[in-house]
Every structure is written in C-alpha cells, then in structure tokens.
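Here it is, the structure in full.
Coming up: chain A.
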Amino acid sequence: MSEKMILIPVRTTEQGTALNKGKLQEAYMLETSMVDVNTDDMERLGLQEGDKVRLSNEVGEVIVTCRGKKPDDLPQGLLAIPYGPPTTHLMDSETYGSGMPVSKHMEVVIEKVIV
Partner candidate 1 sequence: MSLTLSLHTSPEVPVEADVISPDRLNNLNESALSALPVFHGNVQAKIGDFFKVQGQYNGEIRVEGDLSKVKHIGAGMTSGRLIVNGDVGAHLGAGMQGGKIIVDGNVADWAASEMTGGRIIIKGNAGHMLGSSIRGSATGITGGEIIVHGNARNEAGQAMRNGLIVIGGNSEDLTGVNMLSGTIIVLGKMGIRTGAGMKRGTILSMHDADLLSTFTYACTYHPTYLRLYLTYIKKLGFQIDDAKLSGNYERWAGDSIELNRGEILLYRN
Partner candidate 2 sequence: MVSATRIVNGKVYDPINNIDGVIRDICIEDGRIVESVPDSATRIEAQGMVIMPGGVDIHCHIAGPKVNAGRKLMPEDHRKDPYPGTAVTRSGSGGIVPSTFTTGYRYATMGYTTAMEAAVPPLSARHTLEELHDTPVIDKGFYVLLANNIFLQNLIKEGRQEEFQQAVAWWMNATRAYTPKLVNPGGDEPWKGKRNTNVHDIDEKVDGISPRQIIEAFVIAADKMNLPHPAHIHCNNLGHSGNYRTTLETMRTAGDKRLHIAHIQFNCYGGEVGKQPASKAAEIIEYINQHPNITCDVGQVMFGNALSMTADAPLAYMLRGINKNKWVNADTECESGCGIVPFTYQGHVYTHTLQWAIGLELFLLTENPWQVILSTDHPNGGSFMNYPKLIRLLMDRGFRRQEIARVNQKAIAKTMISDLDREYSLYEIAIITRAGPARALGLKNKGHLGPGADADITIHDEMEDKEMMFNAPRYVLKSGVHIIADHEFREDHTGRLLHITPEYDQKIEEVIQPFFESYYSVQFENYPIDKSYMHDNEVISTGST
C-alpha cells in the first residue's frame, strides 16, 4: 500500500548533537534516516514502529525507518526527517531562480518495504 504525502526535513536535537560526533558516524546516519509518521497514517498503511519504508519521487528514493508520532504532534499526511543524506536523495536541484533547492514540502510516495 502506498500513498502520496508531504515530506518536511527538520532539525532535531539528536541530529544536532550527532553532527558533532561526525557525519560519518553511526549516530548521525541513524538519526537522519528516521522518518516521523502520524500514527493514524501508520495504522492505515499497516506500518509498525521501526518498519522500513521507501520514500520516492521523481528525483530518487530512499529507505528509512518509521517512527510514530501522536496525531496531535504531527498532522496526517505529513512526514518529517532530520536533515541529512537521505533527504538530499529526494531533493530536486531546481532552485526557482533563488539558489535554494526544493528542501521542504517535497511530495513523496511512502510505502512499506517488505523484507
């Protein structure tokens, strides 16, 4: 089952502190490959905490780990990932004449990865 959603790369404290350990270190890699998903959305998509999901759009695709967020904290249809290499794989280089690539509100398709 797949669905179109809006992805917002965000900052988290964990991402910030992991950054200081080094971007090639596990803590950073781990934190930047977590996706926050509304728990109602998870239920509908048949997702469990810690499941691998594939996010894809015209630019590319990544596989990240699902992390549930209470419906009150994260609206339905919205996904949040701490900034890092995975989010860049979905980022279009079009900057609309601004220098700023599409870095927030990216349309992506989310689907569970069957292992």
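As a working rule, contacts are C-beta pairs under 8 Å (C-beta built on N, C-alpha and C of every residue); 3 or more make two chains touch, one makes a residue touch a chain; residues count from 1.
Selection rule: all candidates are chains of the complex that A comes from, given by their letters.
Being a predicted model, the structure only gives us computed values, none of them experimental.
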Candidates 1 or 2 all belong to the complex; chain A touches number 1
Listed in rising order, the residues of chain A that touch candidate 1 in the complex are 96-97
